[in-house]
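Structure, as structure tokens:
The complex appears here without one of its protein chains, the remainder shown in place.
Let's turn to chain A:
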Amino acid sequence: MAMIDEPLYPIAVLIDELKNEDIQLRLNSIRRLSTIARALGEERTRKELIPFLSENNDDDDEVLLAMAEELGVFVPYVGGVEYANILLPPLETLCTVEETCVRDKAVESLCRIGAQMKESDLVEWFIPLVKRLAAGEWFTARVSSCGLFHIAYPSAPEMLKTELRSIYSQLCQDDMPMVRRSAASNLGKFAATVEPTHLKTDIMSIFEDLTQDDQDSVRLLAVEGCAALGKLLEPQDCVAHILPVIVNFSQDKSWRVRYMVANQLYELCEAVGPEPTRTDLVPAYVRLLRDNEAEVRIAAAGKVTKFCRILNPQLAIQHILPCVKELSSDSSQHVRSALASVIMGMAPILGKDATIEQLLPIFLSLLKDEFPDVRLNIISKLDQVNQVIGIDLLSQSLLPAIVELAEDRHWRVRLAIIEYIPLLASQLGVGFFDDKLGALCMQWLEDKVYSIRDAAANNLKRLAEEFGPDWTMQHIIPQVLEMANNPHYLYRMTILNAISLLAPVMGSDITCSKLLQVVTNASKDRVPNIKFNVAKVLQSLIPIVDQSVVEQTIRPCLVELSEDPDVDVRFFARQALQTSEQVMMSS
């Protein structure tokens, strides 16, 4: 047993715990690997620590994951980029383990290191590693190899490049669907590094194979490749090679493939240019909007605004809008909900006239939808329409919708609408708000559900911020203070909470003249829960009000509470007193 100097003691523990039986301690040590490396010095890190890690790779997955992550940023500790290849062997082993998240992290770290390595080192160390993994006995190694080609390829000499392309093409035909999936999902990244000439030949033929794979899960990922490849190709090549594929995919037997197309289609419009978009992609998209499978319609409906943004308004009105009308009365509530969450964004695209003429009826029908989610989604995006046509045209339907949501029997729906009230207030203006919505905001303070009362108190604060203290003095404070004597203690507590939230917004004067009185009165409450909440509120008021007020009103009240028979009241009162003393000391 070597003698360890006192200051080195913690590091010695850290090193020993690399092999502790407790997984938490091993994890801790691995996370501090850089500290261990610095303590050993660069040379011994290269010669001892890294081989040590390479040999001890049968640890639990959590430890391996941490190791894979640490090694990705380890270049400085082994002596800089010229020694980066030292780090490859342990990561290579981690690329072969069974747990997906460990492999993914190891690949990520390898890419990070590879991106820093010199070209000659890549050829000497990195490319052979990729080839070894690609030829691995178990599918796990081959899966990992697919994610490394885009780092290896650019620096490879011509011969090796040819070989790498052919290896990748083999991986795309691997027996294991897992490997083909990995190859398909990494194809875009790899293709971005391949020269245009090979892109059109090798990569496109790989891509075509993938698009015809037996496994739905592989074809699905090939769809993602469409957009990525489309952006790399010249528009005419994209039209020749990608367009037919995507049009095919949009009619695939598998709804999951069509679902992916619905999600990705708008990205392709830019790559192919306006004319093919009009002739091919718009009809494909219209088909998807009318798909049999609700999941596909949900995806398509959710992209309707993004898609229309690319088209010229004429096309959108002519082809897409009729579908949107259909979808607004779709049999699936999720489709309508997806549509409602984006449809408001179409207003700026279509312009004022088309919006009033075409979209407004849809908005109004969605605002009357039987499912609250749909209505909520419309209300949440109100600002986008407001900019185009103003709110007046909507306000007639808006109010009943809001009132109904505000009284919905599901508290989560009520909660959602409360969160939108400040947005509504800012869009609708003070006048409208006072007439119609003010009463609702007070009503929520007396809701049966705590979360609603809590949100209601918060809502008052946000309204006060929106409309300013003068307005609040007139429209909120009197109503709130009226409720301070509610017979139910839980409601009295909500008012205390509202006061503590409003006070910072209202400022010192109003707090002292209006609010403080209510709080000190509440300190005489018969319920201890109210009393200790009074202590908490008073504590929060100390920084807001003037020192003299603390001395004359707050402290005497707290002193009284600190002698209360209830232990909790005494505790919070004393805590508040301590705060007041600290404030006094510092001032």
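One rule holds in what follows: a residue touches a chain if its C-beta (ideal position, glycine included) is under 8 Å from a C-beta of that chain, and two chains touch if they have at least 3 such contacts; residues count from 1.
In this text, contacts and distances are computed from a predicted model.
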| item | value |
| --- | --- |
| Name under which UniProt lists the unshown chain, selected from "AP-3 complex subunit delta-1", "V-type proton ATPase subunit a", "Retinaldehyde dehydrogenase 3" or "Serine/threonine-protein phosphatase 2A 55 kDa regulatory subunit B" | "Serine/threonine-protein phosphatase 2A 55 kDa regulatory subunit B" |
| Among A:Thr140, A:Asn459 or A:Thr472, the residue in touch with the chain that has been omitted | A:Thr140 |
| Missing-partner contacts on chain A, residue numbers | 1-5, 7-16, 18-19, 32, 35, 38-45, 48-49, 52, 55-56, 58, 96-100, 138-140, 176-178, 181, 214-217, 252-256, 292-295 |
